[in-house]
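Only a single protein chain was left out; the remaining protein chains are all shown in position.
Chain naming follows the written order as A, B and C, and within any one chain the residues start at number 1.
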Amino acid sequence: MAEVQPTRMELIKLRRRIKMATRGHALLKMKRDGLIMEFRDILEEAKEVIGGMVEKYESARERLAIAMAADGVIAVKSIALSCHTEPSFTIKKKNIMGVVVPVIKREKVRKRVSERDYGVIGTTARIDEAVAAYEELVDAILEVAELETTLKRLIEEIEKTKRRVNALEYRVIPDMEATAKYISFRLEEMDRENIVRLKKIKAKMAKT
Amino acid sequence: MLKPVEMVKVCIVGPKDYFKSTAETLHRLNVLHIEDYSGEEGYFQIGAPLDEASKLSRFVVTLRSLLSYVKLDGVYEPKKVYSVSELSQVAESKVSELESMITSKIDEIRDIEDRLRRIADEKRLIEPLIALGLPPELLSGYKNITVFVGFIRSDPLERIMDVTKDFERFIAEFEREYVVAVFVKNEAANDVLRVLQELGWREISVPIKEGSFQDKLVELDREEVELREKLEKLRAEIEALEMENLDLMLALEEHLSIELEKCELPLKAATSKYAFIIVGYVPKEKFETFKQETEKNKVVVLETKDDVWKPPTAFKNPSVAKPFELLTTSFSIPKYTEVDPTTVMAFFFPIFFGFMLGDIGYGVILIGLSLWLSRIFKTEGWQSLLRILLYSGISTVIFGLGFGEFFGFELFGHESILGGEFEHWEPILGNRLYDAPKLLVVTLAVAVIHMSLGFIFGIRNVAKEHGWKHAIEEKFNWFMALISIAFIITGFIMNTLAGIPVFSLNFAYIAAVPLILAWAVLTVMGEGPMFLIEYLTLLSNTISYARLLAVGLASVGFAIAFNKIAFEMLMPAGIVGLIAGIIILALGHFINILLGILDPGLQSLRLHYVEFFVKFFEGGGIRYNPFGRIRKYTKEEV
Amino acid sequence: MALLRRISTKPAEWAYIVARVRVMSRKLIPREDYNKLLNMDIHEIARYLEESEYKREIDELAYKYSGMDLVDYALSLNLSRTYSKLIRISKGVPRQLIVQYLRRYDFWNLKNIIRGKMFGFPREEVEATLVIAGEYDEQFYRALMAKETIEDIVKTFEGKPFYPILDKLVKACPLAEFEDELDKFYYQSLTSISPETIDMKYFLEFIRMEIDIKNIKTILRLKTEGAEMDEIVPKIVPGGYQLKEDVARRLAAMELDELMKSLEGFWFHEAIKDVLREPLSRIEVYFDRMWAQKVVSKSHHFPLSILPVLSYMLLKKIEVDNLRILARGKAEGLPTEAIKEQLVIV
Partner (left out) sequence: MPVEGLVAIGAGLAVGLAGIGAGLGEQAIGAAAVGAMAEDPEFFGKGLLMTVIPETIVIFGLVVAFLLMFI
């Protein structure tokens, strides 16, 4: 505090900064609340999607078991091994209240009929359904991944905002206010000193 | 005797918690024939097996698999009977112990068998190479020369000449094909390969690079012999191991199977969330004890009057007739409401048999044979069959006396081999050759009696199931038809005996008329006019009993023929003739006895199945098969 | 009179095999037992099989395998043995037709072996799927599996009429196309038999109807996944009973709804008329059931013909498939209802 120049100029500057900080504080608080609300929404969605994924996993496993039984283990396993297509996706960005979150643009992994790796005549629809179920499962997993990243980013952002709000509320603003108080105190004191000094000079001048 | 054991339908209801103890009791009592719950309708579901069932199943499957390596013949009597408490403690560890002991050996056997198969493959490769006669060093390892070794359909010499002049060819015949080795420069290799392929060339991959093929073959042979010895030893070891543990394995199998049966009882029951119902049949006389014992498990036993009434059939026959249940059931199992024909069959079957074979000598041999064989074949089926043979043998001796036959020779009458006083005796039942017409009449009488019995049973069965109206329209009418046939035959015989034209009117023909009329009216009413034609079937059924005589005549004919050949043609011709005669005699009678068991047996059976059973027996009953079993390799402490 | 002539040609030949097959049919697992099997777990199913017609196979294999592996092996082995037995106990025309029918397993095995080789599956696993009932024996398949490369496998079949298809595979034809070509070849080789006798005619009619079922399933499956007409047409097996190539082409050009409607009038329509909205695998189950029922009832109409034998072979295959689905479903812990839906209970 000692390094602060107790000048009027400084005080005016400080006053302005305090005002700004208070406003920023309010804004950040609003942002925090907004983010939390957004988070809640997305969390709900995530719950649903994850639930859906688990369900899809179960059904995919069911389909697979039945396909293996009906169309032979070799056929099904080899189809699994021959599935070279990796899920392709591009990441874009979305702005939620200044938070940049990833949006995964998924390419559907569903294959074209002509890209099948197994003969149609010698197999049954069970194998189709197993393949389809697994493709859907991959989709669902990607969706969950997307939501999870979004949630992670949001949590980080909320944390950051919360820290900032707290810093402003409990540290920056009180500090600045104290400094301003100190400066104005010093300035008043300096004023008083000046008055005393002026009075003394006046008295001296009257003597002479 | 004619009716099966009387049953009551019971229903056991209780809370699920007491299922296990109830299952124990039911299994121990071994009287409840359970009616499986179909599980199709409503609130109650087929129950799920108790939790232990899975583990027990795995053990049982393993054990039975191990047991399948032991060849158990027929009836095995255990040397040691294990107690249940002893077994249930060690079951788990014992099964896996036995499994690991035996499995490693079986695995070894499989390995050896695999190796043997590979040796056989290799030998198949080497044999043609030996035929070719080139040492292995020459067949590979060249820098500028390609070697083709393989089978080919025909000599490629000329064809290769067309492609290149620079080559060497070795050829030998092998199993309708040729083995060939062609050496060419690398440049020409592709062309030669094409030529060879056109001739159906198949490559042989040379198994060794050096040494000699003969040596390799010898080596392989030696290895094969060694492996086979090892295989034998392993097999013997397994067998020894299993024989050593046989009683234990059998006991374990029985114990685990019983436990499993109890655990899987829910599959036959109807269950809801908290309760279970088992429905089944219990013999009436055992019902009270059954109820008392079962209700100790805090469950309720009710006698029900269900609209589904399909009791199982439990035979109730005197022990003399018991063996004949085998013959009844191989036709069909009588329904609970039907007459059980076993006792009737036990009476008529030996009589028919004896009537057909009818020879003291053959009868005695049959008796001896059946007594001897019954000491060897101990299974239930064989015992029954041999007992039937014994009865038939006795009957054959009695009828043999009646006909006065001994190995085809006559005992009584003017050709008696006994001579003297016997020449003046007449066989009681007559001589089958000379008195054939008389005996034919006897068989027809037997036919009428036998089939009448069938119709009486038929009337009773139909009356019981569908009411008297049906019984009269469907069975009684045919009974009258049968009597009318009897009258007609009587009339026929009377006319023949009297020496007048057979169809001239007499008293018996007239007596048949009202019967035929009644039959016709009833039949048209009950079954329709189409069935009138069946009268002929009934007539043919009646005549069918003539086989009683026919088969007998064939048997006598054979015997007489052999005797004649032996005694009248061969034996008078000196020592060679004597030996040939004895051989002919032994062989002939041996064949005749074989036929004598087979043919009268089958024909007697046929008369029962076709002519007798069809009159009343529908069959399709359910065999009484109570839940539980009789322990053989294990015992329960009380 | 026609009947008399038919019976008097070679009645004993047919009577023997048909009688045996009828008794064998009686020993198939009764439908009530499926309800019980659905309540069992995998080890209990294995034990149930040990107490049924599968006893020999389970006994032979149980010392080594357990659970799903045991059931899988035992089922394949039993099917192989049952079919081989049919060949063994028949002779003359019946045998000829049975062998022709069973050649489908040669192609099934070949497909599995090639797949196994292509994706490097362990030999045991491939072996468990083989149904050795056609032209080739176990020894042959062992040798085939021991070959190093697919080229070597293909080379073994040089000179066979289906060699060109195999050759195409080596020249980088997609696996799917190769498999379909093989199946088409099988059916074509059957439908090209000329129906000299009445027995052959029944046989051909059966095959043609089976082709119909195959084709309609193919069309529905591909349509559901939005395939175009020219994608579907190459997968159609020619030589159907009602569903010939041109009809199939016409159906393939339609929208799915329209297609379903125009199925009315086909002999197989009754199987699916109430279940159009269900998943395709269910519809297939309905098709299979209707087909089996049809064959069974037809076989009662023509008792001294190949039909009872074919019907038994079909029912046996259905039984093995059912048991495999049951066992696998149970081993994977699927809900009972889901398993039951997939069973073809005739």
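In this text, a residue touches a chain if its C-beta (ideal position, glycine included) is under 8 Å from a C-beta of that chain, and two chains touch if they have at least 3 such contacts.
These numbers come from a predicted model, not from an experiment.
J.: From the touch rule at the top of the page, work out which displayed chains the omitted chain touches.
T.: Touched by the chain not displayed, across the whole complex: B, C.
J.: Have a look at B:Ala550, B:Ile565, B:Leu578 or B:Ile622 and name the one touching the chain we're not showing.
T.: Only one of B:Ala550, B:Ile565, B:Leu578 or B:Ile622 touches the chain omitted from view, namely B:Ala550.
J.: Which of B:Ser21, B:Ser88 or B:Ser332 touches the chain that is not shown?
T.: Of the candidates B:Ser21, B:Ser88 or B:Ser332, B:Ser332 is in touch with the missing chain.
J.: To test your reading of the contact rule: which positions on subunit B touch the chain that is missing from view?
T.: Given the touch definition above, subunit B has residues 327, 329-332, 436-437, 440, 496, 540-541, 543-544, 546-547, 550, 602-603, 605-606, 609-610 touching the missing chain.
J.: Touching residues of subunit C against the unshown chain: what are they?
T.: Subunit C touches the missing chain through residues 7, 11-20, 22-24, 26-27, 89.
The criterion applied here is as follows: only the chains that are shown with their structure count from here on.
J.: How far is the middle of subunit A from the middle of subunit C, if each middle is the mean of its Cα atoms, in Å?
T.: 57
J.: Hey, how far is the Cα centre of subunit A from the one of subunit B, in Å?
T.: Those two chain centres are 81 Å apart.
J.: Could you pull out the residues of subunit C that touch at least 2 other chains?
T.: none
J.: Touching at least two other chains at once: which residues of subunit A meet that condition?
T.: Residues of subunit A never touch two or more of the other chains.
J.: With touch defined as at the start, can you tell me which subunit C residues reach subunit A in the complex?
T.: Per the touch definition, subunit C meets subunit A at residues 72, 107-108, 111-112, 115-116, 118-119, 121, 125-126, 128-129, 174-180, 182-184, 214, 217-218, 220-222, 224-227, 231, 235, 237, 279-281, 283-284, 321, 324-325, 327-329, 331-332, 334, 338, 342.
J.: Provide the residue numbers of subunit C that touch subunit B in the complex, in ascending order.
T.: 32, 35-36, 39-44, 46-47, 50, 58-64, 66, 70
J.: Using the touch definition up top, name the residues of subunit A that touch subunit C in the complex.
T.: Those in contact with subunit C are residues 61-62, 65-66, 68-70, 72-75, 77-78, 81-82, 113-114, 116-122, 124-126, 128-129, 132.
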